[in-house]
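Complex shown without one protein chain; remaining protein chains in place.
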Amino acid sequence: MIIMKTDATKEQIEQVVKEIKRYGLRADVSRGAYKTVIGLIGDERKIPFDHFAVLPGVKEVMRIEIPYKLISREYGKFFEGVSEGMVIKVGNVRIGGDEPVFIAGPCAVESKEQLFKIAEGVKTAGAHILRGGIFKPRSSVHSFQGLGAGGWEAAEEALSWLSEAGKKFELPVITEVRGETQVDLVAEYVDILQIGARNMYDQDLLTRVSNKGKPILFKRHFGAGIEEFLSFAEYIAAEGNKNIILCERGIIPIGKGKSYTRYTLDLGAVPAIQKETYLPVMVDPSHGTGRRDLIFSMSCAAIAAGASGLMIEMHYNPAEALVDGPQAITPEELKEVISACQRIHQLVAPRRTEN
Amino acid sequence: MIIMKTDATKEQIEQVVKEIKRYGLRADVSRGAYKTVIGLIGDERKIPFDHFAVLPGVKEVMRIEIPYKLISREYGKFFEGVSEGMVIKVGNVRIGGDEPVFIAGPCAVESKEQLFKIAEGVKTAGAHILRGGIFKPRSSVHSFQGLGAGGWEAAEEALSWLSEAGKKFELPVITEVRGETQVDLVAEYVDILQIGARNMYDQDLLTRVSNKGKPILFKRHFGAGIEEFLSFAEYIAAEGNKNIILCERGIIPIGKGKSYTRYTLDLGAVPAIQKETYLPVMVDPSHGTGRRDLIFSMSCAAIAAGASGLMIEMHYNPAEALVDGPQAITPEELKEVISACQRIHQLVAPRRTEN
Amino acid sequence: MIIMKTDATKEQIEQVVKEIKRYGLRADVSRGAYKTVIGLIGDERKIPFDHFAVLPGVKEVMRIEIPYKLISREYGKFFEGVSEGMVIKVGNVRIGGDEPVFIAGPCAVESKEQLFKIAEGVKTAGAHILRGGIFKPRSSVHSFQGLGAGGWEAAEEALSWLSEAGKKFELPVITEVRGETQVDLVAEYVDILQIGARNMYDQDLLTRVSNKGKPILFKRHFGAGIEEFLSFAEYIAAEGNKNIILCERGIIPIGKGKSYTRYTLDLGAVPAIQKETYLPVMVDPSHGTGRRDLIFSMSCAAIAAGASGLMIEMHYNPAEALVDGPQAITPEELKEVISACQRIHQLVAPRRTEN
Partner (left out) sequence: MIIMKTDATKEQIEQVVKEIKRYGLRADVSRGAYKTVIGLIGDERKIPFDHFAVLPGVKEVMRIEIPYKLISREYGKFFEGVSEGMVIKVGNVRIGGDEPVFIAGPCAVESKEQLFKIAEGVKTAGAHILRGGIFKPRSSVHSFQGLGAGGWEAAEEALSWLSEAGKKFELPVITEVRGETQVDLVAEYVDILQIGARNMYDQDLLTRVSNKGKPILFKRHFGAGIEEFLSFAEYIAAEGNKNIILCERGIIPIGKGKSYTRYTLDLGAVPAIQKETYLPVMVDPSHGTGRRDLIFSMSCAAIAAGASGLMIEMHYNPAEALVDGPQAITPEELKEVISACQRIHQLVAPRRTEN
């Protein structure tokens, strides 16, 4: 990390970037009102730090030895307004701000009618962002793969419904991108691009998605440790897009015998990640538990643990959902979850701000 | 499970028990004001259920096919006052009742002075039960093993301090029993016997401890699934002692690389276990995270998830603790945790009672 | 699964396929010398089996309820010559045949000279296929990403070296494809396409790769159970390409503390998978252990467990390798491994054939 002097000129900054490239690395330039900070992307050990320290305009040179330095608190404290955590704005919604944010909607979009009916429920319940799966990652090729599997035209039609529903109910929209070839199309229609847990390690997809410049909701793989999760988020940041919303959605359950929850929601990861990075952290209790009767408890727990918001599957009639019905809740239940979570947030937030 | 008629005589009950023994099983007899229920301990498949259905005084015969039937909600709904969950009384403290219960104290008792100083802090902070480790389970023989390792006299002296501190500050006390030979001694001095995670599978110890008739705090092993955890709690119940407080304390972290929390606190297990059993469930965020800076968040999260209470390590000076200092909080921090948890409990409890 | 009569006509087969499509499913048509078998791809529950049973030319209709039916032994027993396991031919090499097959080479191609020097060692040691990574999946964006990261031209140049080295030393070649956009280019130059562990869940990549028609070496993700692994291999088979070589390469280590092997090689998965599918199973002891001093032992163990071959990282000077040097062995060591494995194979193979 190279911190430029307050009066460093554009030319001096460019020269530093040029030098960085000469050593085979890339540069992440963050210009603030008062100072410019340049992060190094690549193997820092190749860099003669002494040489950079004496370049014109350079104030200080620091090594950050962690694999996720561009998203680290250490790096973030040099950015304006992110020392307390970055706020990501999507329309009127502020993720990582003073209020918890709720993303809700169907696991899979099944028809225009289904989507609009659910979107209305999402709005009424008080949620802020509409989700709807179009390209569904499934563990069996013999299951319903989402409308996106019906070809590009079917995919585009479903995307247009999502976009339209978002406009009608004044809700930003989000959907998952599962492969590189879907990125351009999806980015035209949605406000936030989601990378699912199964694609967390897919560095080419991360690079491609980052380049769109839109906010990205990035889910932790169910077999990934926290360090891996942050190291792959770094792939997104390294392309210049730091509008990354991290999302914990459960890890592989341990032990023999029947699993009572589909995954093990790792809520300790929420504050642990927040100590490491300035990015907001959300939680998906629907996939994390796989059980609608646990959503209320685990939503409250996630917000109490300090999550910036939740992503919840909702359906007006969970029993008839084609995908993941057993984990969806109704609009009425969602409203109750949101209300309880907002009150818990008010209780715990002041304590955290103090420290 | 055999449900006796309301007017079944003592002799009829005895005859059923005798018949059960004849088939090589044991009987768990629960006498209520209106009816008596008899649980079967052993392999039910050996039992000719038709034969039992026609014995005098028998109203109904039901199979329960789960490995933890004596502690199951299905069995509990026949007991008076436990259909909504069992309340375990220890002195004036009610575990599983209307208020969350806080157990606090040092990881290891180091001296009488240290213990009394901490006990005072526990009381002042508003906690209800005093903990203090005397026989410490440690992963290395080369680490401090607790005062209990100094021989029976040293162990008894430390136990007497614990008992004395409890009386002085009007706090019931709890300590861990690590082996069968310690049971009799420990049971003389404490109000609750703790079985640590590493001994969860130790069925001979469970049997021995159960026979003391005192409440038992039973911790989940860090590699155990929920079904295993409940199946081993059943070993305690099978000896006739159902005063069992279950305690989630974290499972083995998953994934490669640095572990940011010592264990992964499985808060989803709290409501999942509550759907299965009438026993109260507590959480130990100290071992679950291993980080004092996460205790506040994870305590709030545990209570929000529905836990009946918390077990927290406290020290007036965490830096000088011989064991697990990095995860202990101060009395002031404990007070803040308790206050936040009580307010969260008030928010979430009514919603759960409704359902 | 629909088994056609021996004398079913082409038209009758086409009619069945047409009917299958009418119900929203796809068909996998396997024509043998004597009979044709049609597998169903999609949700079989939508299909009125009775209706199909009476279509002209249909002999029998069978349900297979597992999520990997197209690669199952149950389905395979209707194909000619695969009842004992499928043999995949690549040049003169037969994977899954009578002899174990050895794939060796550098983790990452670094230069033409390095590659050719290693290729010579691979040939001399007696291995059969040359591997060389060009697009490297890495857990940190700050590490060397392979020559493929230098742009399409650099990637194509490295691919041409690999192809040239293969021709010179008469070794088929294999490299990893990490993203959809790389598939066309890579398929032009190599004989086998590798899907790495981190991409196992990447169903769009699997579909794209399958369509090339070339053999695919498919690695198990380190957090995936066997059922998941086979269910994702089914995504490849569902596109019509059954030339799939499964590869076990280690799962996430369990437990606290220092990890003595990088991953836990799950050798029990080898015979367990072989009972389920007709596809050949190989093992990668290099990634599985991450330690060159364990390669000999774990190679012998893998072959003893019944593996059809091994994939091993080799370097003439492991200490200077840019990627994964600590797990590479020398040509001399490789020769010794191959010799021991061939003798072990001779010992265990006859016993397995009998059963």
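Residue numbering begins at 1 within each chain, and the chains themselves are lettered A, B and C in the order written.
FYI, contacts are C-beta pairs under 8 Å (C-beta built on N, C-alpha and C of every residue); 3 or more make two chains touch, one makes a residue touch a chain.
If you're wondering where the values come from, they're calculated on a predicted model, not measured in any experiment.
Taking the full assembly into account, the omitted chain touches A, B, C. Considering the full assembly, C:Ser259 is the residue among C:Gln12, C:Ser163, C:Ser259 or C:Thr330 that touches the omitted chain. From the options B:Ser30, B:Gln114, B:Thr175 or B:Asn199, the residue with contact to the chain not on display is B:Asn199.
By the touch definition given at the top, chain A reaches the unshown chain through residues 139, 222-223, 252, 254-257.
Contacts to the hidden chain, counted on chain C, fall at residues 223-228, 250-261, 264-273, 275-276, 288-289, 291, 293-294, 296-298, 300-306, 336, 340, 343-344, 347-348, 351-352. On the side of chain B, the interface with the absent chain consists of residues 41-44, 67, 69, 137-144, 178-182, 198-199, 201-205, 208, 221-224, 228, 231-232, 234-235, 238, 252, using the contact rule stated above.
In this text, only the chains that are shown with their structure count from here on.
Arrangement of the chains shown, judged by which pairs touch: all-to-all, with no pair of chains left without contact. Comparing per-chain C-alpha centres with the mean over every protein C-alpha atom, the closest match is chain A.
Chain centres here are Cα averages; for chain B and chain C they lie 49 Å apart.
With centres defined as mean CA coordinates, chain B is found 38 Å away from chain A. Across the assembly, chain A contributes residues 223-224, 228, 231, 252 that each touch 2 or more other chains.
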